[in-house]
Every structure is written in structure tokens, then in C-alpha cells.
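Pasting a structure below so you can have a look.
Of the protein chains in this complex, one is absent; all others appear in place.
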Amino acid sequence: MAREIWKWLGIPLIMIAIAAVIVIYSVNNPTDSIVARMLTYERVFRVIREHMGLLLVSMTGAIIVGVAGGIMLSRPSLYRIGRVMETFVNIGQTVPSLAVLALFYTILGLGFNVAVFALFLYSILPILRNTFAGIDGVEHNIIEAARGMGMRPLRILTKIELPIAFPIIVAGIRTAIVINVGAATLATFIGGGGLGDLIVTGLSVHRDMIIVNGAVIAAVTAILLDYLIGKVEERVVRWA
Amino acid sequence: MIKLEGLSKVFPGHNIPAVKDLNLEINEGDVCVLVGPSGCGKTTTMKMINRLYEPTGGKIYIRGEDALQMNPIKLRLDIGYVIQEIGLFPHMTIEENIATVPNEKQWPKDETKQKVSEVMTLVGLDPKVFKDRYPSALSGGQRQRVGVARAMVSDPPIMLMDEPFGAVDPITRARLQNEFLRIQERMGKTIVFVTHDIDEAIKMSDTIAVMREGELVQHATPSDLLSAPADEFVSNLVGRNRSIKRLHLIRINEILDEVDRAKPASEDAKIGEVEKQIEESDIRSVIVVDKDNKLKGVIGVSDLKRKSGEVAGDYCQDVTDTITSDATLNDALSVMLECGEGYVAVVNEDDQYEGTITLGDLLNVVKEEG
Partner (left out) sequence: MEQIIGVTGDLFRTAANLLFLTAQGEDVEYEPGLFRDTVDWISRRSDMLLELMLEHLWLVILTLIIAVVISVTVGIIISYYESFAQTVLGVCQVLMVIPSMAMLAFMVPLFGIGFTTGVMALVLYSLLPIVRNTYTGIRELDPAIVEAAKGMGMTERRILFKIKIPLARPVIMAGVRTAAVMMIGIAAIAAYVGAGGLGELIFSGISRGHQPMIIAGAIGVSIIAIAFDYLLYYGEKRFSVEGRTKEG
């Protein structure tokens, strides 16, 4: 068991350590006074907190709405709407994240909430589509076997359809997280804060040290989240 | 047990009814096979019995009770259902799959566990080996067994089976059919069985209901169906070689005592004696058994020249395939054709030798009956 946990946590811990070393070194050995002023522990922690805030709020909302919506659209009465939705989601996902954030800015203005809302809507798409497709993809004769043996519709949903669709739903959530982490670094452009702040500040004052710090933390966060949900993904399917 | 009265089904958006004014009565403990070309309404009829499809007209009585007035969930929980392509739940272990209906009925956990392992043993799956496996780890034949076990676990008096042995190779299919008949002999369930394979219908059924374009053409025992087909459609369906089809109706144990066959040689018998036995045998071969009467092999004329030694065991050659005595004569014929031999050795479940059936025996049967 202990070895299992180490296997899971080994890579994440190493990555966090690398990021921490870079940040600590940079803060203690600034190349000049501008870096010293712009790159402080306080600032780093603030942008990380903002970034996590953006992610957590928008992803929690997106998972709830996406999964619930996908289930609803897969019911026979809404199935047709579900098929139409698939097309719209595919088009919606083609729209670049910067364009989405920019359009929300023109409509709603600046700020953390606007960024969260845009990220939330953008992240719903893959989750909604995968939930719908996952349930829709459950073989017809499996459903019919369940019905024929006397299972009630709600039991069929919770015992048969959702468990079988689960890996696909998790894959959708993984896609959403990767997109979301990427888009969250753009939130700074519409006043949403987050790790993008550090990068943009670094670029505007031409200090590579600040840029690299921001980029390292953002990259590590993204890789970690993807790695962890990848591990969860491996775990959930014992039966294939 | 099951009575269908004027049953009809028109699917929305179709002008032609899928099932038209169907009357059918199935007695308790009978296997009634619905047979006909695809699209004849046999599956539709079956699915109306557990109300997966709601009839658009007519009545269904189960033990005299109007099934259309019953709660469909309750009705289905008491009817075993084996679906085409089996429909096993891929995310559940074999044990969980079989326990579906007990779980829906909220049986106590240990009773369910015990019943599941009972029924697994019954269909010939070792519970210890298979209960924690997932369906993807099973062969086609094993999945079909699980499907049957899943339908039987709550001991429903009625079972509906939609081409339950459809997705396996012919040899496995024959084996599953024989096993199923053996189980059915003991359980005596009322079974509605759907197939498009007339040979399977003749083999499995107490009565056969032939359907065409949503209508019942003939409902009769297999023997009557073969000797007196109601019209041209039925006689075309059963085919021209009806006398050969009779081989489906007769089991090997029914004729095994009548055929006169030389005794098998024991493996330590002197080769001289065996040689004489081979000369006298009508198949020019002799079956060799060990001291527990277990099948050891066979010696043909050519083996005598090819090999050397003192006792029968030295000359013995493996037999390609054997058959059990509850198989039909038709199964015996397929094994012979498969192996390219004029005979097949009959053994019991412990591989003990029971006798030999030859092509000549089959011809005699066809001649007599025809």
C-alpha cells in the first residue's frame, strides 16, 4: 500500500519540489530591483490562490452542470435535442479560448467573476458532450436485458448506464481540466488574475526571471492535474 | 400457463402489423419454440409477453391472470429473460451479473450468494473460478451460460429466450443445447424460445409455433410438424430432407442399446486377439479403454502395420472427438462429418466408454422412420 501511494505521489512531489526551488531561488536572488519588487512570496502565493480559485469554481460548476445536462439530454424525451446539442458543442469547442474570454469581456466587462463564468461555460462543453455520448453509447441490448429483467428506469441509469459511461465522462472531465488550466492563464487579460498575471508582468517589464517563474508554476499545475486525473482514469475501469 | 389471445402489435409509423391476431397456448413445463424467417414477428411476440413491447390489441394470460393489468416491473421480475447477444453488463463481475434479479428483489445477501453459486454450477461454470471475472474475460460459450444462469437464478416459472445460443460456433452450440435440455428435464420450466434455425427448433421444442409475416401458420409437436406440415411454407421451412431432420428428434441413448457392437479392447490385451476383433468389426477398428473403462483411443487396420508392440495400448491412436449419450443423432452425424470417420465413440460425463454409433446405424434409423 505504502509503495502504491509513493508511486502515485512520486512524480507530483518531484515536480512541486522543482517549482519550489526555482521560486525560492528567484525570490532570494533577484537580478535587479524591479524583479525584487515584482517577484515576492506574497505575490506568488496570491496568483496561485487566484488561479486555483478560477479553476475550482469554474470546474465544479462545469462538472455539475455538464454531467446533469448530459444525463438529462440522454433521456428519450430530450434525446433529439441532445443530438442537436452535439453539433453545437463541436462548433463551440472550435472557438479559441482567447476569443471566448475576449467576447465575454466585451459583454460583461472586467473581473474575476467574468473570467470564472467564461471558463465555466467553456468547460461545460466537453463534459456535456462526453456524458451524453457515453450514455448514448451503451449498447442497446444491454439496456434491453436490464429492462427485461425488471429493472426500473432510475435503477438502469444509476446501475447500468452511468457506470458504463463513467470512463468516457471522466475523459471529458480530463479534457475540460486541460482546457480550463490553459485558458485560466489568459484570465489576466480580462482582469481575472491568476498565474497569467506573473507572465504578463514579466513580459511588460522585460524580466525573464519573472516570466519563467510564472510559466514554471503554470506548467507544473497543469501537468500535475492532468497526471492525477490520468491516474484516476486508469483506476476507474477494472472491467474492460 | 401462457395464453395469448388475438394478440396484435402495430408499431407507430408502420401500416403493416408486426403481429396479427395471434392465438397461442403454451402448457406448463413445455418448451415452445417460435420459429420463422427474420421479420416474421417472433421476437416481437416474445417481447410482448414480458411487456417490453406493449400489445396494441389482444390479451395475454399468465396462469390465468391478465398480464396487461399487472405492474410490468413485477411481471418481468418473475419471468427469466435471455436476450439475443446475451446483453451481459460489462462493468459487473459474473457474480454481480447473475445476481441482478435477486438484487432488484432485495434478497438477503448470503441467500443471493448461495443461489448464484448453485446456478453457476448448474450451467457448468465453476463459481470459484468464474465468479469474480468480468464478461470480457469469458469465451462466447461461457457468456451464453452466464446469460442462462442470470435468467434462472431467481427460479422463475417462465423463461423467455431470444436466440440464446446464436453467437457461438456450431459445436459449442450443440453442446450448450444438450446441456440446456438436461437442465430443463430437471427444472421443468415453461419456456418460450425464439430462433430462426429450424434444426434448433426441432431439437429443443415440445411444440413449435411457425410464424410468417406476423401470423401463426402452424403450432404442433415437432414430430407432427415433420410428418404433416400445414402448408407449403412450413414444408419449405422444414426442408426437403425431412427424414434426416428426424435425427434431431432421437437421442443417442435411445438407440445405443439396440446397436450390436463388438466389445472394446482393454489397453493391455494381446495384440493378436485385438487383430482378430478388428477383422470382425464392421468399422474395421476397435475402441481401446483402460481399466476404469475410460476411453483410451482407437486402433484401425492401418495402425497395425504402422506401429509395433505387444499389447493394444502400443497401437492405440487418439480419437478426434467424442459425444455424450444425451446428444441427438444429428449431433453424432455432425461429429462424424467433422472428423471424417464413419463412427463416433459415445462416452459419459466422466469420459467412460458407453458404445459406438456408426453411419450405418443412422441410415437404419432414417430408413425405419421414413
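Letters A and B name the chains as they come in the text, with residue numbers starting at 1 for each one.
The rule we apply is simple: contacts are C-beta pairs under 8 Å (C-beta built on N, C-alpha and C of every residue); 3 or more make two chains touch, one makes a residue touch a chain.
Keep in mind that what you see is a predicted model, and the values were worked out from it rather than measured.
**Q** Could you tell me which shown chains are touched by the chain that is not displayed?
**A** A
**Q** Out of A:Met38, A:Ile173 or A:Ala222, which residue would touch the omitted chain in the full complex?
**A** A:Ala222
**Q** Could you tell me which of A:Gly10, A:Pro96 or A:Gly137 touches the chain that is not displayed?
**A** Missing-chain contact among the listed residues: A:Pro96.
**Q** Identify the residue among A:Leu128, A:Ile169 or A:Ala184 that touches the chain left out of the display.
**A** In the complete complex, the chain left out is touched by residue A:Ala184.
**Q** Out of A:Ser33, A:Ser77 or A:Thr106, which touches the unshown chain?
**A** Residue touching the chain left out of view: A:Thr106.
**Q** By the contact definition given up top, give the residues of chain A that touch the hidden chain.
**A** Where chain A meets the chain not shown: residues 61, 91, 94-100, 102-103, 105-108, 113-114, 116-117, 178, 181-182, 184-186, 189-190, 195-196, 199-200, 202-203, 208, 211-212, 214-216, 218-219, 222-223, 226.
One rule holds for everything that comes next: only the chains that are shown with their structure count from here on.
**Q** Based only on mean CA positions, could you tell me how far chain A sits from chain B in angstrom?
**A** Computed from C-alpha means, the inter-chain centre distance equals 54 Å.
**Q** Applying the document's contact rule, which stretches of chain A touch chain B when the two form their complex?
**A** 139, 141-142, 144-152, 155, 160, 163-164, 166, 238-240
**Q** Which residues of chain B touch chain A once you look at their complex with the stated criterion?
**A** Result: residues 47, 50, 52, 73-78, 81, 83-92, 100-101, 104, 134-136, 150-151, 160 of chain B touch chain A.
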